[in-house]
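The complex appears here minus one protein chain, its other protein chains still in place.
Up next is chain A:
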Amino acid sequence: MLIYSIEVLKGIMCELIQCVVDIFRKKENDAAIKIQSWFRGCQIRAYIRYLHRAATIIQKQWRGYLGRQQYQVIVKLAYYTMKMNLYNAMAVRIQRRWRGYKIRKYCFNYYYLKEYLKAVSETNDAIREALEEFADMKEREEKKADLEREEKERDYQARKMHYLLSTKQIPGIYNSPFRKDPDPWELRLQKAKPLTHRGPNVKRKPCVSLSNWLACTSARSFPRSGILPPIDRKRCQGPFRDISEVLEQRYKPLEPTLRVAEPIDGLTEARAQLQKQECERNVNDNMFLPFSSYHKNKKYVPTMHLSSKYGPDAYGTQHFRDENPKRWICNKDFQTVLPSFDLFSKYGKMYSKAGQIV
C-alpha cells in the first residue's frame, strides 16, 4: 500500500497542482491571446489607416484633376461669351451708325420735312390772307355797286317827278314853308333834267369789263425759287479733274447689297402691315370658327342595347326571358352564375346594441 501510495500521492499531487496551475495557465493563455489579438488589431488598423490615407490622396488628386478640367471648360466658355458680347456690342455700334447714316442720307431727311411743313403752313397763311383780301374787295365792290344803283334810281325818280319842283308862287310838296330847310328831294329835283319821251324799249345787255377779272393766271406770278449760275463763269486754273467726273463720283447713288437694302425684319414688318391693312377692311373681328365636325374623329361605340341582336327591352319588363315559350333557345332554366350576396344575412344577429340598427 505504501508503494503505490507515493505514486498515487504523486499522481494526486500532480492532479492538484495541475488543477491550480491549469487555472493560471488558462488565465495567462487568455491574457496572451488578448494581448496578441489587440496588438494584431492595432497593426491591421494602422495598415488600414495607411491604406485609407493613400486612397484619399489618390482620390484627391483625381478629383482635383477632374475639377481643373471642368474649370478649364468653364473659363473657355466664359471667355468666349465675353468676346462674343464685345463683338456684338461693337457690331451694334457700327450698325447703329450705318443705319442712321443711310436713313439720313438716302431715305428720309427730317429737316427737309420740317422745312416743307413750315413752307406749307406759310403758304396756307399767305393764301388765307389773299383770299380774305379778295373777299373784302368783292364786298366793297358790291357795296359800291349797290350804292351807285340806288343813286341812279333816285336820279331817275327825280327826273320823272321834276314837275313837283317848287316855283316862286307855289311852294312844292318838298319845300313846305313850315320847315327850316328844304327836303333833300327838293335839291335833287332842282338838279334833275326833265325826261324826254321814251324811245323804243332798248334792253341794254350787261357788259363785262376786263378790269373785274383777276390777272394771276400765269404760273410766273407765283414766286419761284432757285437761282441759276451765271453763264459766263471763268474756268478755274489748275490741273483739276473733269467736273462731270467729280460730280459723278460725289453724287454716286448708293448700291446696297441685297442684305442691306432691306431691313432685317422687313418680311415680318411687311406681314404685319399687310395684316393691319386687311384688319382695317374687316367687317368682323372674330376669327372664323372651324367646321364643327372637324374634331369629331372618335369612332362611334354603340351601347349594349344596340349591339346585341336581341334588341332593347321596354322599360318595366319583369322577365328576362321572352314570354313566348316558342322563342326560347333551350328548355332548361337559367342558372345562377353569381352567388347572391349577403346583404341581409347579419340582420338582427349583431352582438352590440349599436348593431341593432342593422
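In this section, contacts are C-beta pairs under 8 Å (C-beta built on N, C-alpha and C of every residue); 3 or more make two chains touch, one makes a residue touch a chain; residues count from 1.
As a convention for this text, contacts and distances are computed from a predicted model.
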Omitted chain (choose from "Sperm associated antigen 6", "Elongator complex protein 6", "Metaxin" or "SWI/SNF complex subunit SWI3A") - UniProt protein name: "Sperm associated antigen 6"
Contact residue for the chain not shown (choose from A:A135, A:L195 or A:I243): A:A135
Touch criterion as defined above, residue of A:I12, A:L113 or A:L267 at the omitted chain: A:L113
Among A:D242, A:D285 or A:E323, residue touching the chain not depicted: A:D285
Hidden partner chain, touching residue among A:T56, A:S121 or A:T268: A:S121
Missing-partner contacts on chain A, residue numbers: 113, 116-117, 120-121, 123-128, 131, 134-135, 138, 205-206, 208, 212-214, 216-219, 222, 276, 279-280, 283, 285
